[in-house]
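Of the protein chains in this complex, all but one are displayed in their positions.
Order as written gives the chain letters A and B; numbering starts at 1 within each chain.
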Amino acid sequence: MIRVTVNGVTSEHEVEARLLLADFLRHSLGLTGTHVGCEQGVCGACTVLLNGDSVRACLCFAVQADGGEIETVESLGTVDDLHPLQKAFQEHHALQCGFCTPGMLMTGIDLLRKYPLATDAEIREGLSGNLCRCTGYEHLVQAIRSAVEARNES
Amino acid sequence: MKPPAFEYLAATSLEQAVAALADDEAKVLAGGQSLVPMLNFRLLAPSILVDITRIPGLDFVEGDGDGGLRIGALTRHYTLETSALVQTDFPVLSAAMNHVAHLAIRNRGTIGGSLCHGDPAAELPGLALLLNAQLKTTQRTIAATDFFASALSTILAEDEILTEITLPALPPRTGWGFEEFARRSGDFALAAVGATVSLSGEEVSEARIVVIGAHDTPLRLSAAEALLTSRSGIAAAAKAAQDQVSPSDDLHGSADYRRHLVGVLTRRALTAAWQRAEGSAP
Partner (left out) sequence: MKAEARPKIIGARVQRVEDPRLLAGRGAFIDDLNLPGTLHVAFCRSDHAHARIVDIESAEASRMPGVAAVITAVDIADKMQPIRATSRMADYYATELPVLARDKVRYVGEAVVAVVASSRYLAEDAVEQIAITYEPLGDAIDPVAAAKPGSPLLHEEAGSNVIVTRTFARGDVDAVMASAAVRVGDTFRMHRKTPTAMENRGYLAEYDQGRRALTLHSTTQVPGIVRDALVEMLDLPGNRLRVVAPDVGGGFGGKAALYPEEILVCIIARQLGRPVKWLSDRLEDLMSTNQAFDEIVEAELACDDEGRILGLRAEVIGDVGAYSVYPWTAAIEPVQVVSFLPGPYRVPSYRGRVRAIVTSKTPTGAYRGVGRPISTFVMERLIDMAAARLSLDPLQMRRRNMVRSEEFPYKSASGIVWDRAGFMECLDGVATAADYQSLRQQQAQARAAGRWVGIGLASYAELTGLGSRIAVAPGMPVNTGTESASLRIDSTGAVTASFGIASHGQGLETTLAQVIAEELGVRVEDVEVIHGDSAAVAHGTGTFASRSTVLAGGAAIMSARAVREKVLEAASHLLEVDVGDMDAADGRIFVKGTDRALTFRELARAVYSEMGRLPREVREGIELEATRMYDPYFGTSTPASHLAMVEIDPETYRVTVTRYVVAEDCGRVINPLIADGQVQGGVAQGIGAALMEEVVHDDGGQILTASLMDYVVPTAAEIPAMEIIHMETELPDNIGGFRGMGEGGTIGAPAAVANAIADALAPLGIMINELPATPERLFRLIEAMNTEQPE
């Protein structure tokens, strides 16, 4: 039995030890915003926040999250009321197919909390753990840069 | 790519964990950033995973009061990367942490996990060697030079757990360099070189060179170190480093290319280290 707080809601679940956190979120809790792209720890699509830090949900078992707090893309904004980072993504056309997007957003949240991101090179380095095959990254960099500016002003 | 079934124990003490490891097929689970991909590929089929991350008292970075550091085995890479103590006393370690994968991996991966996984292309095992680390386990204390047996293998017993890493203080006027070449940002190194140069007056009191990714373990290049008696010895040391390593071919680079890289990276790392030792570079 594990007890987790996901997007502010605490619940208890009987899970098999080998159940990946990504599968737990998607299939046990129905939070399908977290995507699975490789299960090899490379693509970053499954990135969520565990106790405030970005982690790969494909490289973590649900049992390891016992007692923890998890935030997924669903915790950010809603379709009608997007989070400022989500808005920045839309304004800069930083997504095309949208599959890598939840992982990019959750990585972006953690990067914005932890790093100055003073240059585009630093933003690119920070995003380099999340693969996107559609955008060529340029608009993603622009979206993050605008979020950095908003952060630095506030 | 779903992992095979296994039992799971969230150990709350080292004693409990060690007892559980008596099972031949048991595996220690720390951050899991190397272990879980192998499980997802079904390259391993452990009977039980012994999660040691809930054992208290193993996540710390502390000065030893003498310019050295004690680091708990469950310290995350990100903690090490951003620790003010590490930045001050072992900036080479901070610099190397920047090359470790990506933030989400560094948030989760532990120092002890990386050392015990013993990937010859990973940064931490090489840094442990470079910084003369002592690795304290549930059974003994092992010098980093003795710790790594071969690729993905250490001398740890099946039921032995790494608990702490101590780094002795570097001599005064020690400069450092860390140079890595990877295909992409965050990828494993095709080759990386860490170096320190300690000066005493105009003399080199000590030089250390460690190469990563060019051998089945991280490798201290003593022959090259011996050639570094003056700044003009850098080229000869780099050449010696290149000659001393015998990397293997793989998908991303041939042995010849890796050897070439070791020469280039050694020269660059030593040059940077020298400049820092002299105080001519930050």
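We adopt the following convention: contacts are C-beta pairs under 8 Å (C-beta built on N, C-alpha and C of every residue); 3 or more make two chains touch, one makes a residue touch a chain.
As the structure is a computational prediction, the values presented were derived from the model and not from experiment.
Only one residue from B:Ala22, B:Ala84 or B:Leu251 touches the chain missing from this view: B:Leu251.
Which of B:Phe90, B:Phe148 or B:Phe188 touches the hidden chain is settled by the complete complex: it is B:Phe188.
Interface residues of chain A with the unshown chain, by the touch rule above, are 16, 18-19, 26-27, 30-40, 42-43, 45, 72-74, 76-80, 82, 86, 89-91, 93, 95-102, 105, 120-121, 123-125, 127-141. Residues touching the missing chain, restricted to chain B, are 1-5, 41-42, 181, 183-188, 190, 251-254, 256-257, 260-261, 264-265 (touch as defined at the top).
We adopt the following convention: only the chains that are shown with their structure count from here on.
Those residues of chain A whose C-beta lies close enough to touch chain B in the complex are 16-18, 20, 23, 39-41, 44, 47, 50, 53-56, 58-61, 63-64, 66, 107, 110-111, 114, 124-126, 128-130. If you check the complex, the residues on chain B that touch chain A are 1-8, 10, 29, 32-33, 36-37, 39-41, 49, 51, 53, 78, 82, 101-105, 107-108, 184-186.
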